[in-house]
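My questions will all concern the structure given below.
Note that one protein chain of the assembly has been removed; the remaining protein chains are unaltered in position.
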Amino acid sequence: MSEARAAAEGARAGTGTVLAPASGARQFWRRLRVQRAALVAAIVVALLVLLALTAPLLTAVEGQDPTTYHPELVDSARGGVPVGTFGGMSADHWLGVEPQTGRDLFARLVYGARVSLGVALAATVVEVAVGLVMGVAAGLGNRWVDQALSRFTDVVVALPLMVMSLALLAIVPSDFPRPVLVASVIGLIGWGSVAKIVRAQTLTLKQLDHVAAARLSGWGPWRIARRELLPALAAPVITYAALLFPVNISAEAALSFLGAGVKPPTPSWGQMLTSANVWYQAAPQYLLLPAGLLFVTVLALTVLGDGVRRALDPRAASRLSVGTGRRKETRA
Amino acid sequence: MSTAESLVQVTGLSVAFGPVRAVDALSFRLERGAALALVGESGSGKSTVASALLGLHRGTGAVVDGTVRVAGVDVGSASDAELRRLRGGTAAMVFQDPLSSLDPYYAVGDQIAEVYRVHHRASRRAARARAVQVLDRVGIPDAVRRSRSRPHEFSGGMRQRALIAMALACEPELLVADEPTTALDVTVQAQILDLLHTLRQETGMGLLLVTHDVGVAAGSVDDILVMRNGVEVEHGPVATVLGSPARTYTRRLLKSVPRVDVPRPAHPADAEHEPASAGVALEAVGLRRVFGRGARAFAAVDDVSLQVRRGEALGIVGESGSGKTTLGRMLVGLLAPSAGQVRREGVAVNGVRPDVQMVFQDPVSSLNPRRSVGESVADPLRARGERDPAVRTRVAELLERVGLEPAHHGRYPHEFSGGQRQRIGIARALAADPRVLVCDEPVSALDVTTQAQVVELLDELRRELGLALVFIAHDLAVVRRVSDRLAVMRRGRVVEYGQANEVYESPREAYTRHLLAAVPALDPDLAAVRRAERMEQRSLG
Partner (left out) sequence: MNALHGFAGFALRRTLGAVVTLLAISVIVYVVFYAAPGDVAQITCGPRCSPAQVHQVAEQLRLDDPLYVRYLHFLQGVVVGHDYSTGTSVEHCSAPCLGMSYQSDQQVTQLILAKLPVTGSLALGAMVLWLLFGVGTGVLAAWRRGRLDERILTGITLAGWATPVFVVGLLLMVVICGQLQLLPFPQYVPFTEDPEQWAWNLLLPWLSLALIEAAKYARLTRSAMLETLAEDHVRTFRAYGVGERAIVGRHALRGAVGPLIALNANDLGSLFGGAVLTESLFGLPGIGRELVHAVNVVDLPVVVGMVVLTGFFVVLANAVADVLYAVADRRTVLS
């Protein structure tokens, strides 16, 4: 039914001159919009991004910054427990202060959002870029190129992300900008699965008759790759990137939690949790807020990624969502 | 229930999927032991009817109206348990694609035994024994051992036999066969149809055969019901409907069916043109192509030499695995030969050349779904550097020439039907101004009426443009309609090569004779004679 309508819409639009490539983006939005969960997730993600982008503004409103120590706000006699109720919540410190140092918790959380989201985004970009290049090269190359690149990809996939990043982060000199380093390490270890998907997809696409037809038309390999392959690769790559993003958030948080990621004074949610379990009674928000933010962010991104997958590959999605969800999709 | 009741009684059956009415107010009966064929093109609703007989629409969201009674059971109001007893027990179904119709993970014998145990209280051992028995019955050699094999270890024909064995396991009164031979080669198709015929005679079960192929129906059933767009067009004894059709659509359908026994219609232009003396446009010399390496290496094409003269149509026929597609890809330069040469006008060439173009089999994958058809057709023009106003004019001309609306150049492939997409593919090939057009199964994915139109178009273009045409197909009848000369391929080699009419009328090779004998005949009487001949041959051999 939606197919028929899409055809009808396309037909109406198609009576003009040669069209811009199919209203793929519009179709995508239409299919994403009807998934209520994905929509909510998208709003949550948008809010989080806004939070990260406006961090300086928000902290300026609060009148705090994420790095200034406030020794007067913690009780050094009791090991650094924040003074006052609810972990030192006050008009000055909206969410209280960090135990021991007295740094403003709200400021650290919103700046931490920048690090968490930024590092994960950069890592995802690296993974997609490297994976795309390697996958396409393996898919289009001759047997030897394919063999070599595929083997190499297998090796990279076998490298354990956590162990390898921990180890790598340990030997790099500490004056190297830490967030950049974390992003590139995660990215350079994690591209293997992208490359595998892209290679498989390229091999399938290469077999399609319209690619053979383009060869017969007299186009060179570069143009064929650009016109016939890359547009078709966009959907699976975007889908996979959307699912990788939350995984990278978790990875950064884990590395920072272990002390190998971003280092203080730079705030990151994972790193804030490093010693949170010690303080859960005196300052529960010190544990619950970063953990909660991590949870919400990763959940929202995963749900959104799922929605993106359904919107980009409606066939697979309708296969996977039998029942009420499906009916809703076809109605729209 | 009284035995006087028909085996199948369908009254006012309508099936709707959302707003789409797949079947509309259809009624028919099938008596015990009789055979009825539902014949129609794609979208005629024939398979939907078959599913309705077993109540397979229940729970899918399809809206079913009217009554369907099978062996006394009202399928619409039957309880789930009653329905399960009916399915497989009273009425069994055989599907089109025998590979995907069996679970790849379990042995064939176990799957048959599982079905048997659903309907009979039997021990595992007894059920297995029954499975072996029915496998043996459908002609699977060494059934005890083969029952332990999984589906992928069977050939296509063997799988279909296994599926028929599953149907037989519970001795059903009705066999519903949904396109049972469409995925099979013509010789295997004949074997399966003969098997169904024999089983029907022996067991006295009724047969409902769903097929798009009038020839398959002609030799297998007593009555025929022609469907179109979900409604009945014509219904009657097979000899009457095929011999003297009452409806225009039936006549058109029958006229479109390619005949292996009718030569290509003569055309005045062919008389002037003397292909035999024309120069050679494309030549294959000792072509060979090996896939795989080491112990797994096999030659898909093995030492093939042939010539295509200017303005002539060379047909290449062969069953699956004969190497015809590989040969076609080498002829256009998409695939490099392992040995031998492709010569253009006497000169050896490598790689693709604009003057040798191809029309592909699959109307879906042969056009880039993300580009407008105008852009696809314009590709060869732009590739050689032509610019916009000229390109647009030419694209419009080409679309018009292949019978499409030039104004539709901005539409996308999904807005066109299969036949229209094949026309677009032809327009794209023509844009390169080719001398040779290699068509790889260009009509095998199309309905028979569309098939006839596309074949007609190709034939016209050949004459009009003086194109050399290489027409590759598995369907001997379609090939006869276009070819001046014919090459028959088997296992990578050309086994017979000559003037088309001579090969069809008096084949020299046993294999060619075998192939021709397997082609279903449209005349029920002739079909019966052919069947008798085949049976005799088999019992001798």
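Quick notes
To keep things simple, chains are lettered A and B as they appear, and every chain counts its residues starting from 1.
Everything that follows uses one rule, which is that a residue touches a chain if its C-beta (ideal position, glycine included) is under 8 Å from a C-beta of that chain, and two chains touch if they have at least 3 such contacts.
Since the structure is predicted, the reported quantities are computational estimates derived from the model, not experimental observations.
In the complete complex, the hidden chain is touched by one of B:86, B:241, B:402 or B:469, namely B:86. Set against the missing chain, the residues B:5, B:65 or B:114 yield one that touches it, B:114.
Contacts to the hidden chain, counted on chain A, fall at residues 151-152, 154-155, 158-160, 162-164, 166-173, 246, 250, 253-254, 257-260, 270, 273, 276-277, 280-281, 287, 291, 294-295, 298-299, 301-303, 306, 319-326. Touching residues on chain B toward the chain that is not drawn are 54, 56, 83-89, 92-93, 95, 97, 100-106, 114-115, 118-119, 150, 152, 163, 166.
Here is the rule we use: only the chains that are shown with their structure count from here on.
Taking each chain's centre as the mean of its C-alpha atoms, chain A lies 47 Å from chain B.
Across the complex, chain B meets chain A through its residues 18-20, 61, 329, 332, 334, 352, 354, 356-358, 360-362, 365-372, 374-376, 379-380, 383-384, 407-412, 414-415, 425, 428-429, 431-432.
Residues of chain A touching chain B in their complex: 1, 3, 6-7, 10-11, 14-19, 21-22, 24, 208-210, 212-219, 227-228, 231-232, 327, 330.
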